[in-house]
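All protein chains but one are shown at their positions in the complex.
Up next is chain A:
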Amino acid sequence: MRHRVLPGFGISLGYALAYLGLIVLLPLAALGWKASGIGIAGLTHLLGAPRTLAALRLSIGGALLAALFNVVIGLLVGWVLVRYRFPGRRLFDALVDLPFALPTAVAGIALSTLYAPNGWLGQWLEPLGIKVAYTPLGVFVAMVFVGFPFVVRTLQPVLASLERDVEEAAESLGAQRWQTFFRVILPMLAPTLLTGFALALARAMGEYGSVIFIAGNLPMHSEIAPLLIVQKLEQFDYAGAAALGAVMLLLSFALLVMVSLLQRWSGRWAERTR
């Protein structure tokens, strides 16, 4: 073992591990232990219940759609913020982080008020037959809100570092602007877009505060999975809450692994194209 010049290895690592163990690992172990108490039969009963299925479908399906929407609008906003110059650009750029900074409960009541039938936006949408507040569409809107910054912030540094000469080459070879975008730029951005998609998806899937106010929370209709966990807790169904929590946790872990694999892939991609 080589002699260490820098001090504090033992104490810093020991402290970090002890802290993580107490704050993160021990509580998660309690979740696993309580969830396993429900047994296979209990789990199939829980996951087979129509109400659970509806909640999971809304949380996962809504999050998928919201993340997809965020990829499209996030690409557009990121592109505009990086490529074009217009008055107020820096202000709008700072605004992108608002969903990160605004507490979810505040966002929740604001969105709910905004899209209520007499709200600023709701009063225009209602006559068109578009109901947002207290419907699955409201869940979608809240999920778009919380997931939006992930795509833009993942994309911006990559967009800024794109080599312009590739585009110039495509255009000087006679490519139309849209051809350059879809055949040259988009393929280069694909790994980054996928990462942003996964991050926005993970966030929206577990989101609670900003969704529950606008959702209306009707069972089988607009009730999200995290709310169902809270309901089970309030009915003292600890095993059920733990099992549903564990299922959702495993889903987001799968996503986390996917993100890190994608990041590795996009890193290699960047090296190869350099």
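Operating definition for what follows: a contact is a pair of C-beta atoms (placed from the backbone, for glycine too) under 8 Å apart; a residue touches a chain by one contact, two chains touch by 3 or more; residues count from 1.
To be clear about the criterion, contacts and distances are computed from a predicted model.
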item: Name under which UniProt lists the unshown chain, selected from "Ring-1,2-phenylacetyl-CoA epoxidase subunit PaaA", "Sulfate ABC transporter permease subunit CysW", "Molybdopterin dehydrogenase" or "ATP-binding cassette domain-containing protein"; value: "Sulfate ABC transporter permease subunit CysW"
item: Contact partner of the left-out chain, one of A:67, A:111 or A:139; value: A:111
item: Where the missing chain touches chain A, by residue; value: 4-9, 11-13, 15-17, 19-20, 23-28, 30-31, 33-34, 73, 76-77, 79-81, 84-86, 90, 92, 94-111, 113-114, 119-121, 144-145, 148-150, 153-154, 157, 160, 164-165, 168, 171-172, 177, 196, 199, 202-203, 205-209, 213, 226-227, 229-230, 233, 236, 238, 241-242, 245, 248-249, 252-253, 255-256, 260
